[in-house]
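All protein chains of the complex are present and in place, except for one that has been dropped.
And now, subunit A:
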């Protein structure tokens, strides 16, 4: 059961709010101070990805963020975009990043996944259990 649940219209301006809430709940849950920057970045990347997908598919439905502090600190970011569009953990190497033919959107997506994978040890991207969409699930240890 979620401790804090936040849903927001898929607009870039709200991603910052999600980051701030996510870090506040993480701090209260007992996530180590030196991990909070990474928590902030990861929640931001997951929400940015969800907003981008909703805008790409013209979906007005809100993005859902659920934060739970039972045992560990876990965050679920749920989008409602078609599943085939959502999964693609493509890590780009330096040559690909610098390639002139790579457009900015694809580069941003690849870099976003690299940041998620690099900063979150316990990371899952999977279809939602019901309906259309994917969830990014991230877990951090707590020290209590």
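Criterion: a contact is a pair of C-beta atoms (placed from the backbone, for glycine too) under 8 Å apart; a residue touches a chain by one contact, two chains touch by 3 or more; residues count from 1.
Just so it is clear, contacts and distances are computed from a predicted model.
Of the candidates "Anti-sigma factor antagonist", "Carrier domain-containing protein", "Ferritin-like domain-containing protein" or "ABC transporter permease", the chain left out of this view carries the UniProt protein name "Anti-sigma factor antagonist". Against the chain not displayed here, subunit A makes contact via residues 12-13, 15-16, 19, 37, 40-41, 44-45, 48, 51-52, 92-94, 97-98, 100, 104-105, 107-109, 111-112, 114-115, 118-119.
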